[in-house]
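My questions all concern the structure below.
Presenting chain A:
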Amino acid sequence: MSLALFLLYLVLSPLLMGVVNRTKSILAGRRGPPLLQLYADLWRLLRKGSVYSRTTSWVFVAGPVVSLAAAVTAGLFLAFGGLPAPLSFSGDFVLFAALLALARFATVLAALDTGSSFEGMGAAREVTFGSLSEPALFLCLLTVARATGSSSLSGMLGPGLAAAWTLAGPALLLAAIALFVVALAENARIPFDDPNTHLELTMIHEVMVLDHSGPDLALILYGASLKLYLFGALFVRIALGFEVTGVAAAGVLLLGLLAFGVLVGLIESVMARLRMARVPQLLVGASVLSAFGLVLLLR
Partner candidate 1 sequence: MPAWSEIVLILVVVIDFVLLASSRLRAVIRGAAMQGALLSLLPLFMAGRAELGHVLLLSLGALLVKGIAIPWLLLWAIREAAIRREVEPLVGFVPSLVLGALGVGLAFALSSAMPLPAPERHGFLVPTSLSTVFTGLLLVVSRRKAVSQVIGFLVLENGVFVFGLLLSDFMPAMVEAGVLLDLFAAVFVMGIVMFDINREFSSLDTEKLSALKD
Partner candidate 2 sequence: MIPVVLILVPLALAGLAFLDPSPRRRPRVLLVGGFAHLAGVLLLCADPGARALGGALELDPLAQVVLPTVSVLYAVCAIYAQGYLAARRDRENRLFVGGLLVLLSAMTAVALAQHLGLLWVAMELTTLSTAPLIYFSRNARSLEAAWKYLLVCSLGIALALLGTFFLALAGAAPGGPRSLLLAALVRAGPSLASPWVRAGFVFLLVGYGTKMGLAPLHSWKPDAYGEAPGLLGALLSGGVTSLGFVALARVVEVCRAAGELSFAKDALVVMGLFSMALAAVFVIGQRDFKRMLAYSSVEHMGILALGLGLGGVAASGAMFHTVGNGLTKGVLFLTAGNIHRSYGSKLVTEVRGAARRLPVSGPLFLVGFLALTGSPPFSPFFSEFTILNGALGTGRFLAGGLFLLFLSVIFVGMGSTVLAVVQGDPAGTPEVPAQGEAWVTAIPPLVLLGLVLALGLYLPPGLKALFDAAAARVVGSP
Partner candidate 3 sequence: MSLALVLTGAVLAALSGLGAAALRRTPARAQRVTTAALVAGAGLGLLGALAALVGPVVSARAGWSAPFAALAFRLDPLSALFLVPVFAIPAAGSIYGLAYYPQASHGLSSVRLQVFYGLVTGAMAVLTVADTAVLFLAAWEVMALSGFVIVLTEHTREEVQRSAFVYLAAAHVGTLALFALFALLGSQAGSFDFARIAAAHLTPGPLLFGLLFLGFGLKAGLMPLHFWLPGAHASAPSHVSAVMSGVLLKMGIYGFLRVAGFFPSPPLALGFTVLGLGAISAVLGVAFALAQHDLKRLLAYHSVENIGIITLGFGLALLGRSAGDPSLVMLGLGGAVLHVLNHALFKGLLFFGAGAVDEATGTREIDRLGGLARAMPLTFVLFLLGAVAISGLPPLNGFVSEWLVYLGTLRALGSSSALAWSVLAAPVLALVGGLAAACFAKVVGIVFLGSARSPHGADAREAGKPMLRAMAILAAGCVLIGLFPGVIIPALHRAAAAWAGLDPALLSGPARSAASSAGLITASALALLALVGALAAWRARRTRGAAATETWGCGYSRPTPRMQYTGSSFAEMLTLRFAWAFFPRAEVRPPQGPFPAGASFGAHVPDTVLEVLLIPALKASAALAEKMRRLHSGLVQGQALLVAVTLVLLLSWRFLFW
């Protein structure tokens, strides 16, 4: 069952992107792209050739590869829908976070490899916000760990979560909210970053991949969708942490993800992107929020 969910993760993640974009287009009163648009894009890109800058080295090609591989591997530890993950050990969420960090590291290096000042700018922003969102993520997970008394993702998201909600509801709520903010930041969504303007200067993630084309770009887009799906699943499970098993769990997860996608789309259509200077404040705020949650449990 858990393996099935892992495969769903690999298969369905582009769909989640579709949901988000669909929501935005509906709210904007446009027809918008079909739900499966991203699959089509990926397929097209994979068949294309690619163009490389003369300044780039093998790092440029390795970047997308490593970050995609890291994202996939990270999925092995996430207990989708609260069902035990394929791999699980105490403190595995550290590895989970570290793999995502590895993905970021690879992307950033690939960006710097081009020597383009724009991509350098994007890389700088990416590492800045990444290093600020990392503590927030850990504080959320620690809150859950303290509440469930477990130290592995499978345990934290597993059946124990329901009981934890009854005992430590407020703390978990805070953690969930903070986690949602982190998810938006990590996936470069509004209000942190605007995934579909094409004014290079305003962006973080998109500007880092300006030079990537063809299959490389395909890997990047797919990796991005995986990351969104990961955080979505994590957020959904923590937010809807009630006792479920088997297929029901899968159902809850998928519905929850649908809701997550809609929510993200909703936010992107009603909010504007923050000024760069204010982004760190929001992330620190998320950390403070989840830290407060943790303190609630510690005292």
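Heads up, the rule we're going with is that a residue touches a chain if its C-beta (ideal position, glycine included) is under 8 Å from a C-beta of that chain, and two chains touch if they have at least 3 such contacts; residues count from 1.
Candidates were picked such that all candidates are chains of the complex that A comes from, given by their letters.
Not measured: the values here are computed from a predicted model.
The candidate list 1, 2 or 3 contains one chain touching chain A in this complex, and it is 3. By the touch criterion stated above, chain A contacts candidate 3 in their complex at residues 49-57, 59, 61-62, 65-66, 68-70, 72-73, 76-77, 87-92, 94-95, 97-99, 101-102, 104-105, 108-109, 112-121, 123-125, 127-128, 130-135, 137-139, 142, 145-146, 149, 151, 200, 210-211, 215-216, 219, 280, 287, 291, 294, 298.
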